[in-house]
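Below is one structure, written out as structure tokens, with a few remarks after it.
One protein chain is absent from this view; the other protein chains keep their places.
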Amino acid sequence: MTTYPSGKLSEEKVFKDPVHRYVHVRDKLIWDLIGTAEFQRLRRIRQLGTTYMTFHGAEHSRFNHSLGVYEIIRRIVDDVFQDREEWDNNERLVSLCAALLHDLGHGPFSHSFEKVFHLDHEDFTQAIILGDTEVNAVLRRMGNRFPKDVAEVIAKTYRNKLVVSLISSQIDADRMDYLQRDAYFTGVSYGHFDMERILRVMRPREDQVVIKHSGMHAVEDYIMSRYQMYWQIYFHPVTRSAEVILTKILHRAKHLYEKNYEFKQPPRHFYSIFEGKVTVEDYVKLDESIIMFYFQTWQEEDDAILSDLCRRFLNRNLFKYIEFNPNSQVKMKMWMELTQLFKKAGIDPDYYLVIDSSSDLPYDFYRPGEEEERLPIHLLMPSGELRELSRQSEIVEAISGKKRTDHKLYFPQDAIDQLSSKRKVKEQIRKLLFEEMR
Amino acid sequence: MTTYPSGKLSEEKVFKDPVHRYVHVRDKLIWDLIGTAEFQRLRRIRQLGTTYMTFHGAEHSRFNHSLGVYEIIRRIVDDVFQDREEWDNNERLVSLCAALLHDLGHGPFSHSFEKVFHLDHEDFTQAIILGDTEVNAVLRRMGNRFPKDVAEVIAKTYRNKLVVSLISSQIDADRMDYLQRDAYFTGVSYGHFDMERILRVMRPREDQVVIKHSGMHAVEDYIMSRYQMYWQIYFHPVTRSAEVILTKILHRAKHLYEKNYEFKQPPRHFYSIFEGKVTVEDYVKLDESIIMFYFQTWQEEDDAILSDLCRRFLNRNLFKYIEFNPNSQVKMKMWMELTQLFKKAGIDPDYYLVIDSSSDLPYDFYRPGEEEERLPIHLLMPSGELRELSRQSEIVEAISGKKRTDHKLYFPQDAIDQLSSKRKVKEQIRKLLFEEMR
Amino acid sequence: MTTYPSGKLSEEKVFKDPVHRYVHVRDKLIWDLIGTAEFQRLRRIRQLGTTYMTFHGAEHSRFNHSLGVYEIIRRIVDDVFQDREEWDNNERLVSLCAALLHDLGHGPFSHSFEKVFHLDHEDFTQAIILGDTEVNAVLRRMGNRFPKDVAEVIAKTYRNKLVVSLISSQIDADRMDYLQRDAYFTGVSYGHFDMERILRVMRPREDQVVIKHSGMHAVEDYIMSRYQMYWQIYFHPVTRSAEVILTKILHRAKHLYEKNYEFKQPPRHFYSIFEGKVTVEDYVKLDESIIMFYFQTWQEEDDAILSDLCRRFLNRNLFKYIEFNPNSQVKMKMWMELTQLFKKAGIDPDYYLVIDSSSDLPYDFYRPGEEEERLPIHLLMPSGELRELSRQSEIVEAISGKKRTDHKLYFPQDAIDQLSSKRKVKEQIRKLLFEEMR
Partner (left out) sequence: MTTYPSGKLSEEKVFKDPVHRYVHVRDKLIWDLIGTAEFQRLRRIRQLGTTYMTFHGAEHSRFNHSLGVYEIIRRIVDDVFQDREEWDNNERLVSLCAALLHDLGHGPFSHSFEKVFHLDHEDFTQAIILGDTEVNAVLRRMGNRFPKDVAEVIAKTYRNKLVVSLISSQIDADRMDYLQRDAYFTGVSYGHFDMERILRVMRPREDQVVIKHSGMHAVEDYIMSRYQMYWQIYFHPVTRSAEVILTKILHRAKHLYEKNYEFKQPPRHFYSIFEGKVTVEDYVKLDESIIMFYFQTWQEEDDAILSDLCRRFLNRNLFKYIEFNPNSQVKMKMWMELTQLFKKAGIDPDYYLVIDSSSDLPYDFYRPGEEEERLPIHLLMPSGELRELSRQSEIVEAISGKKRTDHKLYFPQDAIDQLSSKRKVKEQIRKLLFEEMR
């Protein structure tokens, strides 16, 4: 191992941050990681995808958020854990790096992108950290094993589970940053909780971070914030409408490519993705300006569906929606009926009649073996005992494990309202949909 | 005139806004303007250009700001002026539209763009409002003369000078929004002033808005905020460094185009601009994702200067700077010497050794006939007399009319520090520059 | 009725308010009420009693809060209800007055005071409004019946139940002000909710205010804020410790008075209270400076208990506490044992060993006939149907009707730790208490 670990900047650098006031960087390693091309790329990927169409303030990037997560971990490690014997300060740098880089593999409009192309940003985070990249070169200065350590923390396979739980748990630095940051940029009043207090009551234990009992109410508040942010912001039906259109654009472009459609602006940046053989090198060239460039130029393509969807996305001419329960036989029958009517009306239901579902679990205790296992939050009681949060907090107990799901059916109201052609079938469609809306 | 003016939405629409809490829209006209392609395009143009490279939170768009200016005017007109006899409520809609659309003609990275290509965003604002656009079509519903009225308010030639002063004066809605908004998104503590109080003490007069005497201190605070924002944020030397590189990229691309360089990614979107004959139709296709697309792809061009500058811009590998006074003979001599040395070192000084100057006048009283005339702020004294602000406020008097200018010389420190080639000449360069930095 | 109702001030008056930014007064009636001696007296009564000993910022008065409640009602009535047909604007002034005066009868350290002397601040509010007071004289200018109307709104017996529900319900102006205000002054991050949104979605109905369905999440957030404020602030065990001591001082003073103890500073202001025959005239002379004056001078009384308790209260030398469940036989046995030991140790358990309980119901649906009936919050669904909140909100449903209670046993640790006398019995006490604390 080199002497790099103790490599401190001659003078501390600070970033002015609207959420944490300042982000402090003292380690040369961190400074150099921030300067890599792969990390700077996160400036060109929005933190909240299409949310800016609903909340116009939500234009902030993942660069923003990544610095924030880093800063939270820095405060935990340097201000709270520093001198506690349960904390091994040799884990400091790996923790800071994992915090900074945890979202490195996110693509443009990640959520839709991954769904359409069956990609996983976590795989790309690993690949960028371990591949032939500037990030990897900087990390390697700490020793050959170091990039792998950082990657493992992010993958949750790292040997020291305490470090893993700092970055990924039901009360990790990632969530604490994004709840506050997304609330700040959207301007909503949800998302406030007393992070300073939570940090102060965090205690390192062998395999996890625990919370001193006296901080329980701050944690309750955080869980409620999270709940509200999910339903008020992240799952907002207008945002999901933009998401639906985005998804359909990507589907259409892939479909056309596979059909050898002749693009005026050929989707060069997408070739390897369409073909399912994307490399890290190709992947890091993608960002939201690239996507937006194609969407803009595709407005002028001859394919009516592609150009229409791109125009809708760019000009925020989104789909409307109705509540829709796919578990109801009546509703599914209606949906099948609508599908037929859309076809008759010349509106392709594959692209213009879309069911979208969101669901969330506000907090969960541990259910071993179940899909998506979640590590519970443990309180450190005055007696020294650890007690799982929902056993102590009545509020958390009340919502624990309760999955909530919301389904909507999206469609282009303007197209249906335009009665100059196919009037009769459109009126049938309207009747079916409007009965619903009343 | 149609009945459109009184066209109210069936239910008020609101936008959640981090600065003004909510933006309220009751008029169908406003709602429809917001939905036009030309207005939605402002989402793809950042309010503060390259500032996000210095203050990472500053990723907000002109869409954001435009809604904010509209909301301020709406509050003035609907809450403060409403029943005052000096206010003609027939001017309400033209004021709201002018507020909303005042920045419509801004291009991507406006400042640099205009400088390099000798364009003026104000001309394009006029052209979009008056041309064959969606915005024009919506405005025309109010009568054929209406687009012209709106355009004239923005051009400051409108017959009612009171309306003009709401949108453009030394204490207008534009400035009040951007100071607060830019402070919010950058996270700095400057930029706070008591806008609610200022709005409450604004009074309409025949040809201008005046401020009740009791609000003088709030106005002083606003002027100080403005001063700090200019020097702390808008003229930040790191932001200017990014601006310098951006400018040089555009210069280089134009130069190469004129030299018939064969671009791998031909700058199709720039052709008419390079040729000095851009149309409104071409212009509105430009936005920052288009620019960023080209910059990204140009990283792989064979031209070393173009690809290097693009890489620098995208990866925030900016130029360093020293203080530099172009009015000093000694300094100009040094600069000429440096120019020669840069050439010898193989670093083209046209692109890599750049003087940049910023200057600002924090407040000015009226100086008729002088370049850039500024209408002063008038206080309405208890006696009914109007008194120019700097005659009443000692603080404002102290800074009134005092222009402050800052000059810097920018250069790529990394290139100079790389001593593997041209070591000797680079050492001479370093000596000249570093003596300066000490 | 006189012409007073339309009596507007020649110019609107504003109060700078940290919570609502400004409090606006346009009605001469309101201005004159604020100027009465009885209303100004509220400046000398803290909003949160002894809470300032735990949260040093909580020094704000009921004057503050009363203006805040008034301002909220003013916004509801003037900005939200104004033109809705379900709202009768003749109820405007009675609503504003009731809002302003709803806490008029609060005494110093209300909670303890009422408990010890079996008084009820609501009775005194009625008595001040209806008695021979400045407030009554101002109200009577609106007509002889007007004071009675205002009093009835506060007593919840007013004919118009919509007006009553504005001032007193599970989501009334009183609660919305105090949650935000108490959060502001204590500095805690709980207590934030989006009041502006809640006000915007309030709708008048015949007998109550209802909430538009789209505002449900803001209401959930408000209910969670309330829950956190109760347990984090209002029931804080240290505050309750100060409350316990205060109660015991009042008990002791009354006891001594009844025993004809000769006070150095005779409690002249308390005579009629001790004797259970307090008049309005006597009552309004009481405030917290009067109380504090006596406590200060009583530090020098010969009665050891009175002087000790006063010293403790003034110098914040409070009692310590342990968890204590009075429903547990084991605990009650321990308590009886402690009582005996305290006596042996010469520490009077009537004053120095005190059980204190707090309990709260975060939200309740309607349970007719039960003690302390609470009117539920109703959502106005898109269909026009009213639906009780807990039937729609999973979060509220989860906590609805769940009463939470906390019991503590308070005692003077310093006295017990002082082992110079009665060492053996004190060690027994310590053993009993400390086992508990471990």
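Read from first to last, the chains carry the letters A, B and C; within each, the first residue is number 1.
Operating definition for what follows: contacts are C-beta pairs under 8 Å (C-beta built on N, C-alpha and C of every residue); 3 or more make two chains touch, one makes a residue touch a chain.
Keep in mind that what you see is a predicted model, and the values were worked out from it rather than measured.
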Task: Sole residue of C:15, C:117 or C:257 that reaches the chain not shown, by the stated touch rule - done: C:15
Open item on the list: I'm checking contacts with the chain that's been left out. Which of C:272, C:296, C:325 or C:413 qualifies?
Closed with: C:296
Task: Option touching the unshown chain, where C:55, C:113 or C:234 are the choices - done: C:55
Open item on the list: Give me the subunit A residues in contact with the hidden chain, please.
Closed with: 14, 21-22, 196, 200
Open item on the list: Even though one chain is hidden, which residues of subunit C still touch it in the full complex?
Closed with: 15-19, 21, 35-37, 40, 43-44, 52, 55-57, 59-61, 63-64, 67, 184-188, 285, 287-293, 296, 311, 314-317
Open item on the list: Contact with the hidden chain only, please: which subunit B residues?
Closed with: 188-190, 192-194, 217, 220-221, 224, 227-228, 231-232, 383, 394-395, 398-399, 402, 404, 438
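Keep in mind that, in the parts below, only the chains that are shown with their structure count from here on.
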TODO: Mind having a look at which chain is the central one, using mean CA positions?
DONE: A
Open item on the list: I'd like the Å distance between the centres of subunit A and subunit C, where a centre is the mean of that chain's Cα atoms.
Closed with: 44
Open item on the list: Multi-chain contacts only, two chains or more: what residues does subunit A have there?
Closed with: 188
